[in-house]
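Before any comments, here is the structure.
The complex appears here minus one protein chain, its other protein chains still in place.
Chain IDs A and B follow the sequence of writing; residue 1 opens each chain.
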Amino acid sequence: MKKIIFVLVACLALISCGQKEQGITLRFATWDSGDALKIQQDIAEEFMKENPSIKIQVEAYGSGFDQKLVASFGAKNAPDVMYMWDFPTYSSQLENLDSYIKESTEVDLNDYYGGLLNYVKVDNNTYGVPSGFTTHVVFYNKDMFDAAGVKYPSKNWTWDELTEKAAKLSNPNDRVYGIGLLGKPDPYDFEQFLWSNATSYISPDGKTLKGYLNSNESVEVFREMRKLVDNKSGILVGGKQQQSGSDIFKASKIAMYENGIWPLNGYKKAGINVGVAILPSFNGNSPKSVMSVSAISMWKGSENKEEAWKFIEFYNSEKAAKLRVADLPVRKSLVKSFGIEENVELKPFYEMLSLADSTPSFLLNSNWKEVQRNLSPAIEEAMLGLRDPQIIMDEVVEKSERLLKE
Amino acid sequence: MDISLDIKKRKRKKISIFKIKRDTLVPYLFIMPWILGFFFFTLGPLLFSLVISFFDWPIIGNPTFIGLANYKEMFFEDPQFWKSLGITAKFAGIFVPLNISVALILALLLNNNVKGSGIFKTLFYMPSVISGVALAMIWGWVYSDEYGILNYFLSTIGIQGPNWLGDPNWATFAMVFASVWGQGTMMLIFLAGLKNIPKELYEAADIDGANVVSKFMYITLPMLSPTILFNVITSIIGAFQQLSLALLLTGGGPVGSTYFYAMYVYDNAFKYFKMGYSAANAWFMFLIILSLTLLVFKSSSMWVFYESEATIKKKKG
Partner (left out) sequence: MFKKNLKKTCVYIILIFFSLLFLAPFFWLLTTSVKGPEEVFLFPPKWIPTTWHFENFMKAWNLQPFNLFLKNSLIVVVLSTIGQVFSSSLVAFGFARFEFRGRNFLFMIVLATMMIPWDVTMIPLYMQFNFLGWINTLKPLIVPSYFGSAFFIFLLRQFLMGIPKDLDEAAKIDGANAFQIYWKIYLPLMKPALVLISVFNILGTWNDYLGPLIFLNDQRKYTLSLGLSQFKGMNGVDTTSMMAITTLICLPPLIMFFLAQKHIIDGVSSTGLKG
């Protein structure tokens, strides 16, 4: 008996201890980690200096971002402001920002690169303010190129040239290779190679995969990639998880690696003499890159919408952009004033941005997630060279046609 | 010997020790904390998830009632369901025996009063102290086809190691070995069980001239059987709930060869936002584990030996 009473009293005591805090606290969720996270915290500090009555609570969800966010939406207890990328999925939970933008003197949609705005709009309503982006480029190790006597990638280099260079840069006995390729690429990212060969996963109207995913052009891409591995000019690397291509690049074990801007500073810190080139083209087609866009959004159910918008405006400002050294500025005016275009390392990113005009598949068909379930292992299989890509892709097309319709 | 008479005598003896009337309440008082906890933290969520399994709930949106549709889809329309089930069963089939054997062997070795056993014990237990991201990182390196130490060692003895994480045929084994590496907990439990076996039994056997094998078969194993039961059950449960290592190390690959059932459940909830479907998956997994456990438990009366129920015999004999 005593024990039960004790337990109940303890519970009550604990419950009553949860008092609510005074003042307005804005919850801000981010997926950044390490150095990038510090930047977010710095931005929060700056904002709080200018707005002493508002406290910013930075919530770093790291790699558990989606899971955390989903749980919090489900429990109707979401952060006020958050990073956002998957607008089609989450837009029903986000505040429509058009009215705020119209009245705002700080945020001008015309100042943004057009391609980026496509990502943050659903049914022509704006649900987020773009805050960062990256396109993909090829990083290369200048020292390794020099040592092997290989010329740096030229302005409009082709995939054939890449294959040649990779072969010359490889030395399998020392486990040194010309290029690192993702063994399990994110289908979202990988589509850029298909675009670079004038095809895509899905038809522009989003209705069929046949003739696109399993087209000759698409299969050619996979075969070219696989050729590099088979010739021992390239190796498959792990990507984001373990044995990341970036780590191997930092160890000077691969001379080339395709990625977004994220690892650039890391490479430099590791002492690599890194060069940046745009993606190579296939068969004379214009190279296209995927765009990874992050934006800041507001929760529809926030109780502090005014303050949340203030923070969004601040995040969009020049001050914040200056702090965000790990990202590329998304506003044309800032790109000009920061002199980015003269920066040899950052210029290729903007070049790829100006060439980008493709729409990623997940925006073309609402059931894309289901299709990706089949596509992801298929791409992996093709990269591992377990079967011929034509057979693999034909299979995926067959399995997935019905999923597109539902 | 009349068995039923035996049982009756035992029951009478037990009843006379604990007076009935007052003491029917006492055991319930002891287990009250668990009962309370069960209602607050388990039953509610459980019922909720059972109910939601009859709905379609994309989390970001409202639930709609769809009856048994989730279950129908699971069994008849989703090949991945069966694939993942098979992969998990295969994993469990290799992992459980191996895990138990390794833990038991290590415990037996350490039970020998070797000098520095404390250090060895810590060494063998260390792996289970690491978890999550760091664990996956370590094994990602060990198993790396190009730069990993495992293939490096194999190459020094002339074997060409497989691409552990890149070859669908080997990935399951890679997962098994990495999981067995963390068996420290099981080894400790075995050790505790071994220490609990009265030395007198071994001494008596020595006097009778028993050798190592018979001592193991007729003293160690039976006396250890409650512990073995515990470890088998928890091992099976662990195998079926294998998620975080797979999530971080193999991501379910290569080509879905390590797409365990728990990951399938997890993805359905958090990647595809089909909470109702995921709940149905989870309940099915629960039923499987439950049945397996019941089976093992039922069989335990045949091979598990409880000292406490033997004292009466001892006294008689």
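Simple rule for what comes next: contacts are C-beta pairs under 8 Å (C-beta built on N, C-alpha and C of every residue); 3 or more make two chains touch, one makes a residue touch a chain.
None of the values given here were measured: they were computed from a predicted structure.
Visitor: Touching the absent chain in the whole complex: find that residue among B:W34, B:F75 or B:Y218.
Guide: Considering all chains, including the one not shown, the answer is B:W34.
Visitor: From the listed residues A:I24, A:L37, A:L323 or A:L403, report the one that touches the chain absent from this view.
Guide: Looking across A:I24, A:L37, A:L323 or A:L403, the contact with the absent chain belongs to A:L37.
Visitor: Looking at B:F55, B:F91, B:W164 or B:W181, which makes contact with the chain not pictured?
Guide: B:W181
Visitor: Using the definition of touch stated at the top, determine which of A:I248, A:M291 or A:A382 touches the missing chain.
Guide: Among A:I248, A:M291 or A:A382, only A:I248 touches the chain that is not shown.
Visitor: Tell me which stretches of chain A touch the chain missing from the display.
Guide: Within chain A, the residues touching the omitted chain are 3, 7, 10-11, 14-15, 18, 27, 31-38, 57-65, 67-68, 71, 74-75, 77, 79, 174-175, 240-244, 246-248, 250-253, 260, 262-263, 266, 269-271.
Visitor: In the whole complex, what residues of chain B lie against the chain that is missing from view?
Guide: Contact residues on chain B toward the absent chain are 14, 17-18, 23-24, 26-31, 33-34, 36-38, 40-42, 44-46, 48-49, 59, 106, 109-110, 112, 114, 117-134, 137-139, 141-142, 146-147, 149, 152, 181, 185, 188-189, 191-193, 195-196, 198-199, 223, 226-227, 229-230, 233-234, 237, 240-241, 243-244, 262, 265-266, 269, 275, 278-279, 282-283, 285-286, 289-290, 293-294, 297, 306-308, 310-311.
Heads up, the rule we're going with is that only the chains that are shown with their structure count from here on.
Visitor: Go ahead and note the Å separation of the Cα centroids belonging to chain A and chain B.
Guide: Distance between chain centres: 38 Å.
Visitor: In the complex of these two chains, what residues of chain B are touching chain A?
Guide: That would be residues 29, 32-33, 36, 59-61, 80, 136-137, 139-141, 144, 146-147, 165-166, 168, 248-249, 251, 253-256, 270-273, 275 of chain B.
Visitor: Going by the contact rule set out above, which residues of chain A touch chain B in the complex?
Guide: 1, 3-4, 7, 66-67, 70, 73-74, 89-90, 92-93, 175, 183-184, 235-236, 238, 241-243, 248, 253, 369-370, 373, 377, 380-381, 384, 386
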